[in-house]
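Not every chain is included here, but those present sit where they belong.
Labels run A and B following the written order; every chain starts at residue 1.
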Amino acid sequence: MEISIIQAFILGLLAFIAGLDLFNGLTHMHRPVVLGPLVGLVLGDLQTGILVGGTLELVWMGLAPLAGAQPPNVIIGTIVGATFAITTGVSAEVAVGIAVPFAVAVQMGITLLFSAMSPMMSKCDDFADDANTRGIELVNYFGLLVLGVFYFFCAFLPIYFGAEHAGAFVEALPKNLIDGLGVAGGIMPAVGFAILMKIMMKNIYIPYFILGFVAAAWLQLPILAIACAALAMALIDFMKKDETAATVKNEELDDGI
Amino acid sequence: MGSNTEKNALIDANEYEDQSIGAELTTADINKMAWRSLLLQASFNYERMQAGGWLYGILPALKKIHTNKNDLAKSMKGHMGFLNTHPFLVTFVMGIILAMERSKQDVSSIQNTKIAVASPLGGIGDAMFWLTLLPICGGIGADLALRGSIMGAILFFIMFNVVHFTLRFGLAHYAYRMGVKAIPLIKANTKKVAHAAAIVGITVIGALVATYVRLSTTLEINAGDAVVKLQTDVLDKLMPAFLPLVYTLIMYALVKRGWSPVKLIMFTMVLGVAGKYAGFL
């Protein structure tokens, strides 16, 4: 079965929408169990879409972005996989095998994008300085647009040009560059924390920074446990001040004049 | 923090000029916030994660609260700080924070509270929604789908989103009401609440540095027969999360020295790529 450019374009649009849904909206229409049938509809084979969607849902089960880390991309995996299964008639399992490299490539691409979007934050800082609320909004809309367009092409290209050509394109990118940007993404929060600390850190809070670090680094405690313990410390401090004041008051009363 | 003038400047940047309680937020305002919270990750990036989308979400409310333009700017600047939490639980944090904004707490108190409440919710939400709700709904949907029924897709979509939107809107209103109720208490103890919030906030930041910043070196020193792996043989023996700590402190020093975030990001990106090419990252 041949795919028309219009079909490819519509699938690209579907990727655009699902791509946004993966991080925004989060209705989860981007999950295979929904996306599969939609691909089926576009390609005129709903039934196969449903079945491939069901299969892929199980394959991607438990894979969701945790703390910003990307698993192999579920959307491109589903669109490419389902399209392949419908056009060639292979089983869903075989389609997964074809789809996974694309899913992994897009996983890298997204990681890259999230690194590359970092500089936009200073634009936002400037807007904030001017209380320019419109600017903030535009940056967010722009972010959506970039993400969506990226997804569009990730779906459109392999489908329109066929797997081999698309694969060659992916391989053309220098691996070190991609990996390097991925590494940079892992380090990037340090910049965010540094800016945060500029606002919030005062000398008298240094000890608490140390305690939080020691608890996370050496004791390997999760953030929740550390936040609980910190809350306890804060409450102790909070209540002690009352006492001090009270003590002082009492002392003065006792001493009379 | 050095000289006194610096300290004054800090206080200026920290306290709102207009200290009168801000305008009340209506149900419609809170609903608007909840709708906009759908774009929490619109400008997601690894430097500040959800900061941009977070600000986007609470922006209309902030405008209503801070009629003084300087205050609005101060507030917006504060809200551009690093943030990461679970998208379904974010409206809970938003509700509380907006109540604090209304009562015109210091920027740093508000930010400390935000970090302290939002950060642990990240892991909690992931466990509850990504690792529990999603597989359950997905499993049921896939089961039906594999029997050839389109009901799988539909049921999945409905089940999942009933929970999703109930939480998103419910938590928003609940948290805002809770926060507003606390306003008099907070107002009466401004300084003490600020101090307590700072303790929790900063402790969590210390923990986040060790947890979120992923930086390790692949450097190996080959000396004849001996191979010394810098990360596992040296740094890990010294202390865990050593490089993340050092890198964060360097960034902090540079920020204080006036480097712009863009410069730091570029620096980090170049370092990442160069490190990969040179083989030490």
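In this text, a residue touches a chain if its C-beta (ideal position, glycine included) is under 8 Å from a C-beta of that chain, and two chains touch if they have at least 3 such contacts.
Because the structure is a prediction, the values reported are computed rather than measured.
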Formula of the whole complex, where the shown chains each stand for all their copies: A x3, B x3
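In this text, only the chains that are shown with their structure count from here on.
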Cα-centroid distance, chain A relative to chain B, in whole angstrom: 13
Complex contact set, residues of chain B against chain A: 1, 38-49, 51-53, 55-56, 59, 62-63, 69-70, 72-73, 76-82, 84, 87-88, 107-108, 111-112, 115-116, 119-120, 122-124, 126, 130-131, 134-135, 137-139, 141-146, 148-150, 152-153, 156-157, 160-161, 164, 192-193, 195-215, 239-241, 244-245, 247-248, 251-252, 254-256, 260-262, 264-266, 268-269, 271-277, 281
Complex contacts: residues of chain A adjacent to chain B: 23-29, 31-34, 36-37, 46-47, 50-51, 53-55, 57-58, 61-62, 64-68, 114-122, 124-125, 127-131, 133, 136-137, 139-144, 176-177, 179-203, 205, 208-218, 221-224, 226-227, 229-231, 233-235, 237-238, 241
